[in-house]
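Can you read through this structure? Questions will come right after.
Heads up, one of the protein chains got dropped from this complex, but the rest are sitting where they should.
Showing chain A:
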Amino acid sequence: MTRAATGPVQVTGEVLGVKRAGAFHHLTLVAAGVAERFRPGTFVALTVGGDLSQRLLRRTFPIYRARPTGAYGGTVEVVLATGDDGSDWLSRLGGGARLDVLGPLGRPFALPKEPVTCTLVGGGHASAPLFGLAERLRERGCAVHMVLGAATETRLFGALEARRAAKTVIVTTEDGSVGMRGSVSAVLPDLLARTSTDVVYASGPHGLLHAAAEAAEAHGAWSQTAVETDMPCGTGVCQACVLPVVGEDGVTRMVRACTEGPVFRGDRVRWRDLGTVPSGTWGAPPPAPTGGPAR
């Protein structure tokens, strides 16, 4: 049978190591074929709990780094947050542990054809995919600026690496433990204006993405936002990770973050309506005529 050379692969991955990174864990896997196909913004979907696991759903993580060749063969690296039992299980794995890997999945960040000015905005560990993106952008001659935000210092990811990746780096924390106190939305308008940013790339919680998309819109820049949401399968079959997105025809559809995303144009996502099926969405029931709830 024919298989697209660019599509995802399914391979047995082997853990090379798990390192602590502030409040997070940094997992490196040997996974043949994933790195060759990697583009920034794509993700991997991992099984959790081992062969006898009662946990059936995949855990998905944006790819932080991918190296096609190395001493151990192709590797992929992801950043895990704690709090989910599956991610916690992954963070406790030792070298040599095996698990099923699907990837790279999803649509990557769209890259500009011209050497434009880009501002990359990351929240917490979701900043992970921005570093590979910064590298690709610099290769194209783009000027790269970065804003990293988090609740507190230990929940920042990649602040040191950002100094190598970007011309300007602004760090914000909600508690002021490092960088500027507050959220990234407070610093974005000024940074976008000062740097004459053409494209904003954002990865983080929905609030951050919404703020980044709005700041880009106000400044007249494009935005590319990578949504962070539970993706039970990662492959598009389960239809669970949907969000309302406006298409080129102006019609809102419930689209899958894993397949149509995870990267969307920031001005297309109906940020205020996440978690709902807004009325007027393609295929939504018509509004109830008299007060009663629509089915």
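Please note the rule applied: a residue touches a chain if its C-beta (ideal position, glycine included) is under 8 Å from a C-beta of that chain, and two chains touch if they have at least 3 such contacts; residues count from 1.
In this text, contacts and distances are computed from a predicted model.
Chosen from "DnaJ-like protein", "Anti-sigma-W factor RsiW", "Cysteine desulfurase" or "Dihydroorotate dehydrogenase", the protein name that UniProt gives for the omitted chain reads "Dihydroorotate dehydrogenase". Among A:19, A:55 or A:140, only A:55 touches the chain left out of the display.
Residues 1, 3-4, 7-10, 47, 54-58, 100, 102, 230, 232-233, 235-243, 253-254, 259, 275-277, 281-284 of chain A touch the missing chain (whole complex, contact as defined above).
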